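Yeah, one chain of the complex is gone here, protein chain that is, but the others are all in their spots.
Coming up: chain A.
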């Protein structure tokens, strides 16, 4: 890493408009393209402070600041356009979380990197609507929360309640949501409203280690720990009445359920296995990167292809996982209200992936190109009329689900044409960490966090209350700042806002 004074570093950064900064070549060695990041004045201060801290003498060797990571990604072989940092960007393994980068499939040196996908492959958010109103929930809120907690196992080491054997898992890995559909856990309409229709076609379970499958099998249908959660939310504010209407949201106070989860231990193991393989491939093909964590392999190499196939299987795992939890959520509601989920209108509004690499077509310098788009902590946000979004959203643009932090709020946005040209149809994914986990544990008390939620009238069930401060709103950037930045920068458009009334988490 180049060590420079903060003032020197600033020379490589240029504010091109109130919501966007450019990272010029030379900020990090060997940059093939420029970097860019989206911030408003509040987030800008956080970004620059992080950089400033890392420039203090004696600070080398710690976490790389997000800006540096964005620039390191810009130095990877085959990258096209720009390395993009979204407003919720914070440092992660290799790639910053909230970083997207696209690589040209026709360039034989282009790479795929597990660090650009993240360890929780196909971590994502799904949103179910209901025809209930907040006042319908109030009298039985505690029972409903408990019922959800009983149906969906949470926490590290939790096990699901949907019986599965090894053969079921193989099929689920290959078929994704089609498996859930075949077995009757989801509705046909759910598949229609899921990114990729809930199935990556290039998934190959034979490329997945036995260890991953062993870890994954008992965990299907569980929420997990960390920042994952299931929340009962109510519509708090509608910004785009037409788009909200298309999603079946027609009034303030309407109840929705948001599920935020991923591929659990399965995806983590797939990523870990791939990193080992890729280090070998890097030596063989002499791929140089600025950071050891940016382990990668050429897309068309054996290691690259194996990773993409295993990653697709992990993505399918995550979709089956979220589908199973959808089934359990519908069951919990049906039991409490003694009505069929159909009659409660519990339709899936959408399901987004925010940790994934996908092959997509984009226009680069006026030419259509096939790219491998890495989105890590970044949500796909395709514009209206894009062929890959469901027919119901053809006129509004793809719904983008932004899960906030525990106890704050969540947003639904839609994709825009400007986002398609500026960020390869990508936008933010959530609040984004401001304090590290360790730091939040030191600075906050879990009792304060829980009582604060109680004061807000939010029911909460957690498996490990003592870790709850890691996920406290104080540990994160303000999701409203993040979303407003995306809206103001034009890379996605606000549709409505949700406020939680009950939370279950690990």
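The rule we apply is simple: contacts are C-beta pairs under 8 Å (C-beta built on N, C-alpha and C of every residue); 3 or more make two chains touch, one makes a residue touch a chain; residues count from 1.
In this section, contacts and distances are computed from a predicted model.
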Omitted chain, identified by the protein name its UniProt record gives, among "DASH complex subunit DAD4", "Cyclin-like domain-containing protein", "E2 ubiquitin-conjugating enzyme" or "RNA transcription, translation and transport factor protein": "RNA transcription, translation and transport factor protein"
Residue, one of A:159, A:280 or A:447, that touches the chain absent here: A:159
Per the touch definition above, residue among A:198, A:341, A:404 or A:473 touching the missing chain: A:341
Chain not shown: contacting residue from A:80, A:172 or A:328: A:328
Where the unshown chain meets chain A, residue by residue: 150, 153-163, 181-185, 187-189, 191-192, 218, 222, 225, 242, 327-328, 330-331, 334, 340-343, 385, 390-392, 394-395, 463-464, 506
